[in-house]
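Of the protein chains in this complex, all but one are displayed in their positions.
And now, chain A:
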Amino acid sequence: MILRHRIARIALIAALLLSSMPAVAESVLLTLTGAVTDGRVDLTRADFDAMDWHELATSTSVTDHQPEFRGVLMRDILARAGAEGSHVRATALNDYVVDIPIEDFHRFDVLAALYMDGVPLTPRDKGPVWIVYPRDDHSVLADIRYDMRWVWQLVALHVQ
């Protein structure tokens, strides 16, 4: 019984290690579907690294201080995926779904953040990707209608 458990645990750890080894570079962080190039674009960490990174310090509705976020611009992601449409339907790990007008990403420097205060965002927190609006730079953004679009644990964007 104990042995079986132990074997199972070792096998599990090995499997996790094996699968996570290439996953560091290969695992898909964000999937774009809908009106994008070939109907589906998978973005890995390497794809993110290939884009311009930006930093943004802003207050949020769920934290006290002004965290420093780091990531790429949402509009850059959509451009890279060849997105053509007016809305994206953002889906999070916890099945949170919200529609965001693409116009937002052109009016404001909306970030797809991968780091908060220098610490990588993980699914245990608000990762892998957190959509962050420059809330302190535009007073109109301090509103529940925009707060709803701060999708954390973002994994998929459907362009329509």
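To be clear about the criterion, a contact is a pair of C-beta atoms (placed from the backbone, for glycine too) under 8 Å apart; a residue touches a chain by one contact, two chains touch by 3 or more; residues count from 1.
By definition in this document, contacts and distances are computed from a predicted model.
Asker: Leaving aside the chains you can see, what is the UniProt protein name of the one that's missing? Options: "Protein-methionine-sulfoxide reductase catalytic subunit MsrP", "Competence protein ComFA", "histidine kinase" or "Acyl carrier protein".
Answerer: Protein name of the absent chain (UniProt record): "histidine kinase".
Asker: Using the touch rule from the top, list residues of chain A that touch the missing partner.
Answerer: 5, 9, 12-13, 15-16, 61-65, 93-94, 122-126, 142-144, 147-148, 152-153
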